[in-house]
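A single protein chain has been removed from this complex, and every other one stays in its place.
Each chain gets a letter, A, B and C, in the order it is written, and its residues are counted from 1.
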Amino acid sequence: MDRMSAAPPDPSPKRERLWRIIFLSDTPVGRAFDVVLLWLIALSVVTIILESVDEIRLPHANLFWTLEWIFTVLFTTEYLARLWSVRRPLRYALSFFGLLDLISILPAYLELLIPGTHYLMALRVLRLMRMFRVLKMAEYLGEASILLAALRASRRKITLFLTTVIGIVLVEGTVVYVLEHEANPDFANIPQAIYWAIVTITTVGYGDVAPITVPGKMMASIIMLTGFAIIAVPTGIVTSELGRAMGKPLAPRRCCNECGWE
Amino acid sequence: MDRMSAAPPDPSPKRERLWRIIFLSDTPVGRAFDVVLLWLIALSVVTIILESVDEIRLPHANLFWTLEWIFTVLFTTEYLARLWSVRRPLRYALSFFGLLDLISILPAYLELLIPGTHYLMALRVLRLMRMFRVLKMAEYLGEASILLAALRASRRKITLFLTTVIGIVLVEGTVVYVLEHEANPDFANIPQAIYWAIVTITTVGYGDVAPITVPGKMMASIIMLTGFAIIAVPTGIVTSELGRAMGKPLAPRRCCNECGWE
Amino acid sequence: MDRMSAAPPDPSPKRERLWRIIFLSDTPVGRAFDVVLLWLIALSVVTIILESVDEIRLPHANLFWTLEWIFTVLFTTEYLARLWSVRRPLRYALSFFGLLDLISILPAYLELLIPGTHYLMALRVLRLMRMFRVLKMAEYLGEASILLAALRASRRKITLFLTTVIGIVLVEGTVVYVLEHEANPDFANIPQAIYWAIVTITTVGYGDVAPITVPGKMMASIIMLTGFAIIAVPTGIVTSELGRAMGKPLAPRRCCNECGWE
Partner (left out) sequence: MDRMSAAPPDPSPKRERLWRIIFLSDTPVGRAFDVVLLWLIALSVVTIILESVDEIRLPHANLFWTLEWIFTVLFTTEYLARLWSVRRPLRYALSFFGLLDLISILPAYLELLIPGTHYLMALRVLRLMRMFRVLKMAEYLGEASILLAALRASRRKITLFLTTVIGIVLVEGTVVYVLEHEANPDFANIPQAIYWAIVTITTVGYGDVAPITVPGKMMASIIMLTGFAIIAVPTGIVTSELGRAMGKPLAPRRCCNECGWE
């Protein structure tokens, strides 16, 4: 998608060279650009993470302010260079990665107008997704494509499964709400009970919301034992698809061409 | 089952047309009816969920009262139309979906007689199960049938497994009760200890009940490590059956017809 | 094992008939005996469970005392009948099920000598394991044998895996103890830290013991992410063995006789 929205510009060879460096990784300079960019994004993310810790930010407020603006200026320059070098700037600007690039610089400028929006800069973390494009060219390509193929093939099954789980969670949350809400302030309303049901069925089990009445605990026990069988389904789906996906590149010639399992 | 309990009525073409619209989805009007019905059920469920939140209900009590009665009237009309159009009304009324339809309108009327039964309306959530009948006709048909086939094939194994787990949970709960009940009020009785054992073996682990004595913690450690191996069983069952079920539609002709794995 | 330790007695046909009724289930009377026995065990277990609840026991102390002694007398009679009818009483008495039968009646008599030992009667729960022998004759036989074959085949792998997990838990517990024990009373000693590591690696996560220092939390994060990959191993083992075990009865003739997978 990124590559499509960034078709090479026709006229100026200078713009095309810049485009090749910024958007592709097939030249030494282009690869270096990607690596430096990833490091800058990573450093900028680490800066935001450390800045959120009061004990670290307060004694070095100026340092963080400076670092933040250095990163903002660098990423703004990069964003403008992307816009200038690409053949269809609007298409890039509206693409997934284009919007991500914009989102990662806007909060710093918004902070000047509306104080407090500064924390949205943390979404810069998402830019690290570019890493996958760079990794693609590495030796992990084959492995990643198998994993992605298995996940893509399981997409519909997982959607169906998540729909079923949401339905189960609605029913279970409501039933436990009816059983518990009078005795237990943790189950004050149905959304809260649904939150509890999700925490339970995924076996996370924080314990911040837990049934206290006998019927509530009995229902919770049934839910947990049922969830035991349900949790097996996504694993089964991914495993089966992985087995299928892994079987393919490894068996160029085999006796049975039709069958997916081998 | 729904379709069987709703065999087309012979005489009146008007009733048959209504029956076709309400019970089947093979005509544009029938499909539209199903889609509108699902949206109404969903909206009604959202209304009940929001109504359970005090902060939302109290300022809009009248709105919720009105919405509730609009949904009740609509679903009552639908229920009567189903009863009238179907050839064997009693059979429909006693079928799984027929009882569900009744349960979803009764609480509103019961509220007039016995205040407080109103919350049972939340069971209306279960009517959303009709969604699966509509989805059946969509592209998810194949995927769903594979998942269902795998689950149906694992039915006995999962029953056997759940029986074993219930047995394990009884023994473990009792043993930890004997070890803990004098020192720890959380383990005041065996049902409570069984509840703890279920919370532990399913790896939910709320922490509302937890052992505090040294022998209790040692026993709990053994239970957790054992549970580690046990949790693998349902996943193994579903995965194996899924692999089997997935292998079938993909391999119409193969070299080995007898073997399930490929 | 039970059957072996209970070889039919030679001389008396009366004893042999009794033996056949008590130890086998191949006659209508023998099957009826097994079913009645299982119900009695189940009822006796339910009695013990209910008795442990103060709110239920205190108002019906006499009822529970009577029930307890009825069950004790019945099980004692059964135990003596087993001893008398079997050809080698000592061998039965020392077998797994023989010891279980003894353990389930002893606590009631011990209570007369040493008050308080009464709760050990709860181990009667274990007698329900006889259920599996009865179930064996039911339709679940095939399914159970597949599950058992898969578990038996994975036995060594699971032993190896549990050994590794115990090793990991020792190292992790010790390391987090060194990091946490000065700041956090929850990690007062290494056994406590190992208990925490087991709770964490099995993803139970009660939260009764949790790291509070920054290095402790970092180490815990590493442990959890590692545990993520580790939890996959037993599932993989059981799934693979199940696939193997399931493939066998379904493929009496196949093209490749040697390979386990199909």
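One rule holds in what follows: contacts are C-beta pairs under 8 Å (C-beta built on N, C-alpha and C of every residue); 3 or more make two chains touch, one makes a residue touch a chain.
Predicted, not measured: the structure shown is a model, and the values here were computed from it.
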In the full complex, the chain left out is in contact with A, B, C
Which of A:Leu18, A:Ile190 or A:Val238 touches the missing chain? It is A:Val238
Of the residues A:Leu126, A:Ala149, A:Ala183 or A:Val214, which one touches the chain left out of the display?
-> A:Leu126
Which positions on chain C touch the chain that was left off?
-> 156-157, 159-161, 167, 170-171, 174-175, 177-178, 181, 188-191, 194, 200, 203-207, 210, 214, 217, 220-221, 224-225, 227-229, 231-233, 235-237, 239-240, 243-244, 255-256, 258-262
Would you write out the residues of chain A that touch the absent chain, in ascending order?
-> 45, 48-49, 52-54, 119-120, 122-123, 125-126, 128-129, 131, 139-140, 143-144, 146-147, 150-151, 158, 161-162, 165-166, 191, 194-195, 198-199, 202-208, 231, 234-235, 237-239, 241-243, 246-247, 250-256, 261-262
Extract the touching residues of chain B with respect to the undisplayed chain.
-> 203-207, 235, 239, 261-262
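Simple rule for what comes next: only the chains that are shown with their structure count from here on.
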Between copies chain A and chain B, what's the superposition rotation on C-alpha atoms, in steps of 5 degrees?
-> 90
List the interface residue numbers of chain B and of chain C, divide the shared ones by all numbers used, and answer same when the ratio is over half, different when under half.
-> different
CA centroid of chain A to CA centroid of chain C, Å | 42
Chain A and chain B: spacing of chain centres that average the CA atoms, whole Å | 30
Averaging only over C-alpha atoms, locate the centres of chain B and chain C and give their separation in whole Å.
-> 30
Which residues does chain C have that touch at least 2 chains other than itself?
-> 203-207, 235, 239, 255, 261-262
